[in-house]
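For this view, one protein chain was removed and the others were kept in their places.
The first chain written gets the first letter, and so on, giving A and B; residue counts start at 1 in each chain.
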Amino acid sequence: MKLLAWLGRKVGGALVVLWLVATAIFIGVRLIPGDPAEAIMGGPGSQASAEALANARSEYGLDLPIISQYFLFLAKLIRLDFGTSYSFKDPVLQIMGEVLPPTINLALLALVVAWLLALLFALLAMRANKFGRLLGNAVEIVAAAVPHFWLGAVLIMLFSSMLGWLPAVANGTPAGLVLPVLTLALPLAGFLTQLMRDSLNTAMGSQFALAARARGESRLTVFRRHGLRHAALPALGLTGWAFSSLLSGAVVVEAIFARPGLGRSLLSAVLARDIPMVTGIALFSALVYIVVMALTEAIERLIDPAGAES
Amino acid sequence: MSRTAKILSSLFILFWVLTAFAPSLIAPADPLAINPSQAFQAPSSAHIFGTDESGRDVFTRVIHGAGDSLYIGLAATALGMGLALVLGTAAALAPRWLDEVILRVLEALYSVPSLLMALLIIAFTGPGVGPAIVAVGLSTAPGYARLVRSQIRTLKNSEMLEAATVLGRGTWLKVRNHLVPNALQPLLALVTLGIGQAVIWAAALSFLGLGTPPPAPEWGAMLSAGRTYLHLAWWLSFFPGLAIVVVAAGSTLIGRALGGKVKAV
């Protein structure tokens, strides 16, 4: 029953957020100066035919009062009708089905790798001496400050141009995935490590860690049984943000490594000012964020039922 | 902050201010001067960062690019932070229902990843420097706003303000003497942390061809141009990127020294 109520709250919240995003987009489109039909069809530069403009006018009800247009827009969204991308010449929903999976795969993989790296670094930092900690600190900060588009270039130079170990473009093989995933994961790992180390230090210096040692546990056992959970919790709370930053990074990474996906489609849609396509991608990425947030909250409740209540 | 840290931070900031306002002091050459006979020179004592496809000196261009890159970063942070201050403070001090409404709006804005949101805004406005500033500023605002809100919330419910109430202080005195001054320091840290991130985002937009157009020596644009020659001339991409990393890492370090939290935006 509690679970159902929670689910209900989540779904309700998600709908409100999606509605707000859609409304913001609607207002944004209407704010573009000039003919909204032209704006939807790619702006003045697109030179859409008179027929196409007339089609857009009737499809979006642009001759109706603005409030009717708004409800028409929402009604179409509710029916999952995002319109047709004029630059891709396909229904937006169909394109989303094609470009979403590779991007989600990439982001998920990068998330896992970033987590593993962060845990490894945190563990190393715990065992390191003063110099090691200083070095670790520097590495984390630099890692978190490296822009994806530069890291990608550097990795390509190193592993592709100079060493020739890995392909510079995504060619569908697992080897082709290594560089894009690393490019996405390293900066995030820098952030997560900083976060985990703080909470790990607190946990390992706490009374309950001392109590565990007094029980006869070794330092490593204390780390495994207690430290890990406490280190993971705050980082876990940021997973929604992390995943969303990975989606941002994916735009760049897909451009660098010539990978098909959400980011690249968005980029070409933006360059072509393809509003239906852009709307679809914005709503879908918001939806992805909401789903990830709900999932992490569920995991947090498993680890820390009391904390999640408050 | 320790004394050494203060001196180092000041020097760091001074260097970049100088670079942004008077790049010719450091690199007197013309960043746009073409010299095809000198194209694709590897870094040497004559061209410490090498030359690009038109024979322009990369070091000169990186130094002259600081102005544009930092301007976009600063302007975007100012915009984002200004918006965040208004929204965050309003949410923190508003009655519960209004707080709830603002929170929902912020969550909606936050749910669209920053770069995607920036791209979305550019889809409406078209590319350019102005749109890039607006895009980066607006896309970072919701993150800041949530932090500002919680910051002011914490202060508002602090024992410090309660003690001031017990001493009979009115709202104005409490805000002037305690709330504002104590909120400023963490906000300063937040801004410092944020500038580095904004520089990265702004460069990312230029890199994607949506910010500063070439041949202006903006770091992101330079990186984008250098990408074509990645296998041929690594220095074209390496050094502009290095400049971004130095600025971003420096701002993170200073921001953290000022007491900023690990994850700012």
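One rule holds for everything that comes next: a contact is a pair of C-beta atoms (placed from the backbone, for glycine too) under 8 Å apart; a residue touches a chain by one contact, two chains touch by 3 or more.
Going forward, contacts and distances are computed from a predicted model.
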Chain not displayed: protein name in its UniProt record ("Molybdopterin synthase sulfur carrier subunit", "Phenylalanine--tRNA ligase beta subunit", "ABC transporter ATP-binding protein" or "NADH-quinone oxidoreductase subunit H"): "ABC transporter ATP-binding protein"
Contact partner of the left-out chain, one of A:Arg9, A:Arg127 or A:Arg225: A:Arg225
Candidates A:Leu80, A:Ala138, A:Ala175 or A:Leu210 - the one touching the absent chain: A:Leu210
Of B:Ser54, B:Thr89 or B:Asn182, the one touching the omitted chain in the full complex: B:Asn182
Where the missing chain touches subunit B, by residue: 158-160, 162-170, 173, 177-178, 181-182
For subunit A, the residues touching the chain missing from this view: 206-208, 210-218, 221, 225-226, 229-230, 233, 303-307
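Here is the rule we use: only the chains that are shown with their structure count from here on.
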Residue ranges of subunit A in contact with subunit B within the complex: 13, 16-18, 20-21, 24-25, 28-29, 31-32, 39, 43, 141-142, 144-150, 153-154, 156-157, 160-161, 168, 191, 194-195, 198, 238, 241, 244-245, 247-249, 251-252, 255-256, 266-267, 269-271, 273-275, 278, 281-282, 285-286, 289-290
Contacting residues of subunit B [partner subunit A, same complex]: 104-105, 107-117, 119-126, 143, 196, 200, 203-204, 207-210, 220, 223-224, 226-227, 230-231, 234, 237-238, 240-242, 244-245, 248-249, 252-253, 256, 262-263
